[in-house]
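This report concerns only the one structure given below.
The complex is shown incomplete by one protein chain, all other protein chains being positioned as in the whole.
Entry: chain A
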Amino acid sequence: MAGDCNKTVLVLDRSPIFASSSKQTVEFDIFTKAKAGMIPLAPIVKSLWTCSVEAAIEFCRIIYDLFPTEKLVRMVVSDRSAAVLNNWTPGQQNINLLLNCLGAIPPPSIEDPADDCTVIHGLASAVQALCDASADQEGEPNNGTIVCLTSAKSEAQIRILETYVQDAITRHNKTNDSLLPIDHCHLVIIHTVPVGDVSPIQERTVREVSPVLSSEVLVSQSGRYMAVKLIQLAVKFFDLCLTTVTGIPMKEEQNASSSANYDVELLHRKAAHQDFFKSGHADGVLIPSKEDLCLESVSLKWCNPKSNFVELHQCTGAYRITPVDVNSRPSMCLTNFLLSGRAVMLEQPRKSGTKLISHMLTSHGGEIYIHTMATNRSILEETPSISEGLGGRITDYRITDFGELMKDCRLAPRLSQLNEGEPLPIDRAKGQIERLTRVWPIVISDTIIFNMLSHLDPLPSLISKETLDEDDVLECKKAIYHVVGMESRHEPLPVPASGGTRGKGTKRDSQYRQMWSELETLIRSYVDTSDNHKQVLDCLLECKKPDLERPGSGASGTLKIAEKPAIKEEKLDEAEQALKSLEKYQRLTEREKSDLNIKTETDSPMSPPPVKKFKTNEGSINKTAGSQSILSIWTNRLNAVNAMRHAEFTGRLEGTNNKYELYQHLKEDLDNTVDTKPNIKTLTGQNKPQIKPLLGTHVKPPVSMHNRIK
């Protein structure tokens, strides 16, 4: 009954008898007493009706404050007919709406004819209200409580009410229309009498009328007692308890320099004192309520107010609170203090000197919560440091970069309604993390491209976007061309100290190879996102075009280039730049080794020196190949071809001091006849026409692009 009671209907009897006095007087004119010669106005009395309404509103106030979404209350006013003031929807679950509705209903009058007025109409509406499903009730048992504030003439009349509710439920459960059948209903009939009067009705404890209905009868005096009765009911039904915050220092209005200590009583879920009720060892903590609620309260001492305080580790529970006396000065002082963003620690009074902070009061988003704090020894004490665990000794994690990713994946609440068919925001968040982590090396030494973001920007951040516009594609391409330019200028890559140092002479080139491979992996992982993403990949792959488009001629082309420096080797070994390019060209031919070897061995018997050179290089390839996957060999190979494509303009490469002697071949031919074997001569002679288009079409674009970036 208590814990799963989510739907409550309050039925207020508005028959003429409620117009009579509650016999509790209200002194309201206390401020003029001090003035001499002034006779204070006579105290006034509230009607039974006013006391019922006040109590009902107080009940709603507590429930709405403590359980804004999970517990629902509806109010029904019953006279000659029933007026249902609100429904189960969240927008109608607030006291302002109820007060406005009540304001439109005039108080009962003694002159009204009493005959047709009965609370039965209200009970009928209440049963019907329970048959309405609330928003998130799906699948839950349809249980509810009806609290009826009435004034019965006799025990018999109360039995009539019970029978009526039983019949109404049976009737509703039988009719198989759209209404939800009631699984269980608890009926509380509160008989109210003016203060000081003797009730003809006796209280009666819970009785099971039938499997679907239980009922109890309570008797309450009107006036403030009525509200106390309903608060007690709320405490019982919704598993609440009281906390008295003691020793709150408050400035006196008259005497601002001194401060007196006040106590404030708060209501909240009992779970906040679960620990205390379970162990129950602390004496003197439980004190009677000072608000005459006839309930016990857990007293906790105010200590240590803090600003902007966050307790990440110790909180074991957080429960909404509401003050018992909401607009008393001490209550308002406390709630305003907490709403302003401060937190207050609460301490358990103990006989021994030790201080035990067990709770904290603070507000979040305009709601005040009592937090429970762990007070016992933690099983997580003296835990090892993360640096003592797996991977704890590594120091080059990309923490700053991950911080950026975290900022990009920071969550924010979507406040507007979702459109039809729109994905859940949280799924968008999951999708974003997935996208951003497709290629994400976690340590610096595992990556080249993420160490040279200044060169690649904005490509890495753009490519992970869901959509790329034309400008983005252009930016990405620019970044690729920029790196192409870097390579052609032989700029060293910002390689992490511990990574990628295998070959010695080929260090930089293998780094470039690795870099291109990484970059391709990065871009390729997003290729399915959109056509524009594919364009970026195409741009990257374009570098391999010569090789991919005409593999046969590509091989002969490289062979051709390879020949040339091989020839020059003897001649231009003093120029360092030339040497570098030479090395490079040699390696390029390695990549083509298989094609090349087959070709050279079958097509034309190669001269011994070049073949030897190839063989030694082959050895080094195999060495690296052993530690590489086929994929990486392949990508390296492509990259190498790629790199070839960005070779410097021959004139600039081979010239000294930016000067290049034209028509060298005439001279070369002359030298060759002296130094090298005749078949080389014929080879160069044969292939010469092919070099020109190669240089003309493929070497030029990077240079021009490079210029454009500059």
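Operating definition for what follows: a residue touches a chain if its C-beta (ideal position, glycine included) is under 8 Å from a C-beta of that chain, and two chains touch if they have at least 3 such contacts; residues count from 1.
Note that contacts and distances are computed from a predicted model.
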Name under which UniProt lists the unshown chain, selected from "Borealin C-terminal domain-containing protein", "Carbamoyl phosphate synthase arginine-specific small chain", "Integrator complex subunit 14" or "Large ribosomal subunit protein mL43": "Integrator complex subunit 14"
Residue touching the undisplayed chain, where the options are A:G144, A:P194, A:P323 or A:G485: A:P323
Of A:I30, A:A156, A:V198 or A:L666, the one touching the omitted chain in the full complex: A:I30
Full-complex contact with the absent chain, from A:K251, A:K355 or A:R428: A:R428
Selected residue (touches chain absent from view) among A:K251, A:R438 or A:R489: A:R438
